[in-house]
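Yeah, one chain of the complex is gone here, protein chain that is, but the others are all in their spots.
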Amino acid sequence: MWRINKKGYQINNYKGLLGILPALLFMLIFFIGGLFHSLTLSLERQPLAGQENRFWAYKELMNQSFLHSIMVTVGIAAAVAILSGISGLLAALFLAERSRKWKWLQIIFQLPIGIPHLLSAYLLMQVFMQSGWYSRLAFRLGLVDSMETFPVLIHDDWGIGIILAYMWKEVPFIVLLIYPFIVKLIADWKETAEVLGGSFSQTVRLVIVPILLPMWVGGMWVVFAFTLGAYEIPALLAKTSFGSIPVLAFQEYSQFGLERQPFAIAMNLVLAVISFLIGCLLIYFQMDWFKKGRRIW
Amino acid sequence: MKKLSMCLAIFLLFLSGCSAGTKNNSQRVGENSLKSDWKEITASAKGSKVNFFMWGGDEGINRYIDEWVAPQLKDQYNIELKRYPMDAVEFINKLKTEKRANKKSGEMDVIWINGENFKTAKQEKLLLGPFTSKLPNFQQYVDTQSDDINYDFGFPTEGYEAPWGKVQFVFAYDSNKISNPPKSIDELQAWVKQNPGKFTYPAPPDFTGSAFIRHVLHEKSKDYNAYLSKYDEALLKGEADQVWNVLNEMKPSLWREGKSYPQSLSQLEQLYKNGEVWMTMGYDEANASNLIKTGEFPASTKTFVLDKGTLSNTHFLGIPYNAPNPDGAMTLINFLLSPSTQMKKMEIEYWGENMSLSVERLSDKDRDIVESIDRGSATISQEELSSHRIPEIGAEYVQWLERGWMENVANK
Amino acid sequence: MQLEQINIQINNESIIHSIDLKINSGEIFVLMGPSGSGKTTLLKGIAGLLPFTSGKQTWENGTGTTGLVFQEPRLFPHLTVLENISFGLKVRGIPAKERKKAAREFLKNLQLDGLEKRYPHQLSGGQQQRVSLGRALILNPDLLLLDEPFASLDTTLRQDLIEWLYDLQRKLSFSILWVTHYLDEALSVADRIGIILEGRLQQIGTPSKIFQNPDSEKIAQFLSLPNRFSKEQWSNWFQGELNVLPTLNRGWIDPNHLQLFAGEYNQDEDIREEFTCMIPAIVTKVRPSREGYSISVLAGNQSLDVNTTGWKRVPTVKEKIRIRVPFAQIHWYSE
Partner (left out) sequence: MVKRIKSPGIITVFFVMLFSLFLLLPFVPLIIWSFTKYWPWPLLLPEKWSMDSWRYLFSASGRAGEGLFNSLIVAVLTLVGNMVLGIPAARVLAQNEFRGKMIVFSILLAPLFIPYTVSIMGMYDFAIRLDFINDYLSVAFAHLIITLPYFVATIWFQFRLIGAKYQEAAASLGASVSKIFFWIEWPLLLPAVLLGSFLVMVISFSQYLPTWIMSGGTMLTIPVVIFPFASSGNSSIVSAYSLLFFVPILVLMLVYFLLMRINSRKQFINRGEDIAIRTNKHSNQ
């Protein structure tokens, strides 16, 4: 036995930690390095454009309309995250309850996963625009008599089209993420709760959702961070003056010359910082939840 | 953790070392080509590969390059042509970054540019240099003295780019829905009021939308020709308000009450195809005919120009400073400027676009052929187009207008 | 509670066959059976987790409630001890104040005072299982169903908890249907024992009845009764016809009732007025036990177990000995 402890299976062995090094270095160099390099780029002086101050890009950001843009971007991301989270949870619960009989439903819920965001924006535009397919269906059903009477869902004032397109992509993502855990949790706890008199909905509310919470919220966070930084969907579906930051940043980045690129990068960095701060808050909560026994494994 | 921070430090050193190296000027790979004569160039281009970076959103243009140009080039010069679909803004940005990173050998041999892109490229020394004088076809068939060859949106070309084609801005409409299209911006304004929701234009800085607001400027300006000379911000500032007024007056009767605009010409065309709007527009006089041919536009689509004329411009082909195969690039450009290649381009089957060559310089036989080419049902006659042509203004004005539109129209 | 002709099928596979069972109020009924015999299925059926395919479940007072405790504690990991215990009250819609008060009071019975704010992963195994029991008991079930509740605990802890639960049950006098495969557990708590084999309830009776008169060889085998032989074998050893009911064709005898004699046969030693026989045998194994020795012998080709009390003399392996069998101590049963 002594021999095995000494040279056998490497738990708590310093050498055993080597395995993480390649992945860690890779992420440090390319991801963190890229971030850092972006930061230095955003702090570049642009004497040609009359920008001598190192922080000119950030100074220029401090104005009413950018603040508004932050609110809009964060608001949309939060709305997408929360709506996708709730719908995804409900759908996953439903699928987990009757997955055997309704296997085809699962397939439907996994379809959008493979579609890039660009195409999803395109797909949704094709159906939701005023001259889109749903409008034609509504016309056939006699619900509208001209395309103008069909509600404005794409390029609208409230970003409904954007939210719909993101939900089309992200609800299946949430389902994919939490479905196996819900199946496991139901298997683990349904009987126990039933024996104590809990109905299925009580089991879900009092047991499954609380235990799932860290994973579920984590998934919503991923959706939030992605939505915050993604370009394709607002670019295609937002109204002209909507002010989504990734779109503004990409316009600056690609259309107004090299000297405006630091400005574009600065915009994106602000988003990254917001995402990071919210992330820190979440990690704090996760640790707390973890202490309180909310873990699946 | 110590190790990690060391790695990070090394990496950062590496990065800063790289950016320090950027400041040195590099010698150009392609300079030799610019010094060689045509024979040497074609000889060294034999058997090589040319990467052609161009906007890839049109099926007809792509087919023209891939199905007609590429095989011919292979046959005649033994050069392999590879088309890469990319927007001009994107490859100019790529070049800029490559320049900053001091990358000596890039990927692009020939790029399709004009206007702002060309200006940026030339100003930031992203182009190889003056090369058009080397091309036999350029010398022989192009009207080297004309302004639309020597100026690209008011910016002197100086041989840094070779003209590939000429296009003119036209409006398109469905003749089943509109019998009598407006002939001026004023009439358009009136028409829009009568037919609320049936007209819109792409939001600048989209290329087409930007051109549309320049037509407003053209019609409202006291002296449009003043814009053709040196950039003067005060001049534009003085007249811009009128432009915004016109556009803002139109706004409540636009599609979606002007609360939103199509993001691109394609979105506008989509609206037109679906029947949401009754009019579209574009910087290509043959586009409507093309789309009728492919079945995307209703056959009743017609085009018109404004009485005071519409903008026209020339688009060009350039060679980046770090082209891996400048000899092949020049051979390709020369081939693209040959009469037969240009005439093929005019055919509605592929592209339908006007050629950049001067018709007067063609042989009699070729001239007959050009005249017999069918340019499609919606394309208006060459005479009418030529007589309603107005020149483009400087790229600075264009950018100023684009930003101004966002501030004064979109966000109002 | 009474069960009549209960059948349970799962996926068209019959697990429980026509079971009739009555559990009186205040009694502890222990259900024993090998794994796979359908114990858990029956429990779940009674608890309402599985539907009965056919049959009737009735209660003395019309309706009744059950509480089920599993082998693993199955405590909700995200709830404190107090919250776990009051879970059942919560789902019944009892206001927070009341259920907390009830749960706190109940903690004393569970000997868990002071632990109410702990999370399950901060408790020992025994504490966890007590919480699990408390969680079911606080609902005052008419019948508590226990599915090998202490099987995963170590022996001393198990015995302590059995003791504790027994006392609690006698105090609060609820009835228990207790599934276990530990004989000692069964014997120390059971008012009655039921044996279930292959989905059929084979025998019900008091512990002593079950052991003295197993209904079949299968049950005897399950109970691992020692020294089981057929009537023919016993007749051979007793050299004559035995005075037993003809339906009872097998018999077993406890190793403690067998006596071991070393050396030559001595008539004087056999003076008691008893019907006995002596079997010559060879010692094959000797193991010490708490009382003395537990010895395996071979008589012909039959193996017997004999216990000796006291530590006086130990027969050695391969030694020739004889075994004295008192006929009166043999328990007869039918195959």
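By letter and in written order, the chains are A, B and C; residue numbering begins at 1 in each of them.
Criterion: a residue touches a chain if its C-beta (ideal position, glycine included) is under 8 Å from a C-beta of that chain, and two chains touch if they have at least 3 such contacts.
No experiment lies behind these values; they were computed from the predicted model shown.
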item: Of B:34, B:86 or B:178, the residue in touch with the unshown chain; value: B:86
item: Contact residue for the chain not shown (choose from A:28, A:43, A:70 or A:160); value: A:28
item: Residues belonging to chain A that touch the chain removed from view; value: 1, 4, 8-13, 16-20, 22-24, 26-28, 30-39, 41, 87, 90-91, 94, 97-99, 105, 108-119, 122-124, 126-127, 131-137, 139-140, 147, 164, 168, 171-172, 179-181, 183-184, 186-188, 191, 194-195, 197, 199-200, 221-222, 225-226, 228-232, 246, 249, 253, 261, 264-265, 268-269, 271-272, 275-276, 279, 283, 297
item: Contacts of chain B with the absent chain, listed as residue ranges; value: 1, 15, 18, 51, 53, 55-59, 62-63, 65-67, 70, 83-87, 90-91, 94, 97-98, 100-101, 103, 105-107, 264-267, 269-270, 273-276, 294-298
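Here is the rule we use: only the chains that are shown with their structure count from here on.
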item: Farthest-lying chain, centroid of Cα atoms versus that of chain A; value: C
item: Cα-centroid distance, chain B relative to chain C, in whole angstrom; value: 91
item: Euclidean distance of C-alpha centroids - chain A vs chain C, Å; value: 56
item: Chain A-chain B separation of Cα centroids, rounded to whole Å; value: 37
item: Touching two or more other chains - residue numbers and ranges from chain C; value: none
item: Residues of chain A touching at least two other chains; value: none
item: Chain C-touching residues of chain A, taken from the complex the two chains share; value: 188-189, 191-199, 202, 206-207, 210-211, 289, 291-295
item: Complex contacts: residues of chain A adjacent to chain B; value: 24-25, 28-29, 32-33, 36-37, 40, 65, 129-132, 147-148, 152, 155-157, 235-236, 239-241, 251, 253-258
item: Parts of chain B lying in touch with chain A, wherever the complex brings them together; value: 4, 7-8, 11-12, 15, 19, 89-90, 93, 96, 100, 120, 124, 197, 203, 205, 256, 259-261, 263, 271, 274-276, 399, 410-411
